[in-house]
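Here the complex is missing one protein chain, while the rest keep their positions.
Chain nomenclature is as follows: A and B, assigned in order of appearance, with residue numbering initiated at 1 for each chain independently.
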Amino acid sequence: MQAVNNRIAISLLLLTEIYSVNQLVKHTIMKRNHYVSKLIPRLFILLLIGSVAFGTGGCKSKKKLAQEQAAKEYQEKVDKAIAELKAILNDDGTMPLSEKERRLADIKSQNLNDPTVNDLIRQVEDKIAAEKEALRLKEEEEARKKKEAEEEDSYQYIDEYFNAIATANSVSEANAKIGQALKLFASPDVPVLVIISQEGETVDYDEPTTIDKYLNYLKDTKNYNNRIQNIKFDDYGQITVLELIKK
Amino acid sequence: MKAKTFIIITLLFVSFGFESMAQDHISPARKQAIDSLALEKVRDLSKYITLIGDKETEFSEAQRVIDRAVELFMEGSEVGVSSLFREGINYYEVREYFERLMRLNYSKVDIEWYKIEYVSDLERQPDGTYVGVITIFQKFSGYDQEGGLVYEDVTKKDITVYVKRKETQIAGKLIGFWDVLLGDIRVKETSKE
Partner (left out) sequence: MKLNILINIILVFIFLAPAEGQNLGSITGDESDLYAQTKQVNQFFRRFNNEEDRKGNRYYPGDSLYRDNAFRKVYLKMLFDKESSFIQNSQKEEFIADVSNTDNPVFLDFHGNDWFAELATTFKYYRKKENLILFLQLEQERLGYKWVITNVYFDQFLKNFNKGDKDEINKKFLHPMSHELDFMNIHKVFDNPRYAEYYASKTYNPDYRTLLFYEVKMGNMTFEDIGPLKFHFFQVDGWYFEVNYINRPGGNSGWLITKLYKISDKEKEALIKFYLPE
């Protein structure tokens, strides 16, 4: 009796599955829905007959079926996880980082414990970590550039002095501008550093000079081909170190 | 105040003889930056020479510019001048050369520079300092009171450039810089058409 009940239960299970498939299809193809719903009672009868007629199969085949089913489901999940992980690995940057992380979390939560999947998970984790680092660096670089641009804007008044001295029409005009510019500095001996090249950690400077000499240099050579890189001020707002960089 | 700061800065200029050993392999990009820096010093020199030679430049200004020009040079540098029609070379200390240029007896002087600048490789000498030669060409014209051209020549100037990596501490930061100093200059008159 137990066996019969089981059989009926399985049949009902299958039926519900068919029905749920039907539910799914219903949303898309209405005509088919009608056809399938008509089919259900017939199928139900067929199954019932089938289950009675071949009921002598016993408990063993039922278990096997369930196991096979479970194994099949597991394999499907593994295949799906592998496909998704591979897709993430092959992604050229189209998929947003957050999406990659979400998918990875989904797969990890399934605890599939398949060696291939585990290996791919590690690879994807590395990839995500690398992408995160690159993103962080990019953001940092952007922030630095933004800050530089802001600083450049805020230092524009100093640049203007330098340009005015370099393009002065006469010595007296240049001297007057030098006098004005010097007031921005803590003393005429404030060091002026000029970066000539930057390569990774290595920064090469020209020989350090003083602001007084530098301003006169601009007057004599009419050569201002630098831009302001960094400025240090004292408590009175006067410049104590000026760092320039070759354009 | 100035002298004090100068002394402090001078004291801080610590040049490491052995440090230069680490500079054996300089990438082409860095080399180019050093070349440009050396070239800039030579261009500065040519601008100073134009100012010193210009009769419009006031005496005090010319003196100041001479000081600045001399600062570009390594101590004891000489200018060796030869002309087409005289044998031998006349030697001048750089300051003497600039002062002679300032005092030249023409009513008007035109000093022009050809655009061409030739930069040699930088070769290392035994003490590790790099040495190179930059060649530039100058056209000199001297006029009398009536504005007539009395003297004209085109000279090739081969200028020695010394480049040494040094380090100094400024505002608590270690600065690695290339000390570029000009050395002897060979002035050769070029053949006319």
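Here are a few things to note about the model shown:
We adopt the following convention: a residue touches a chain if its C-beta (ideal position, glycine included) is under 8 Å from a C-beta of that chain, and two chains touch if they have at least 3 such contacts.
These figures come from a predicted structure and were not determined experimentally.
Put simply, the missing chain touches B once the whole complex is considered.
For subunit B, the list of residues touching the undisplayed chain reads 20-21, 28, 84, 87-89, 112-116, 118-121, 123-129, 133, 135, 137, 139, 154, 156, 158, 188, 190-193.
The definition used in the following text is that only the chains that are shown with their structure count from here on.
Residue ranges of subunit A in contact with subunit B, taken from their complex: 171, 187-189, 191, 193, 196-197, 199, 202-208, 210, 213, 216-217, 220-223, 232, 240-241, 246. The touching residues of subunit B, counted against subunit A in their complex, run 1-2, 5-6, 9, 27, 29-30, 33-34, 36-37, 40, 43-44, 47-48, 51, 58, 61, 64-65, 68, 166, 168, 170-171, 175-180.
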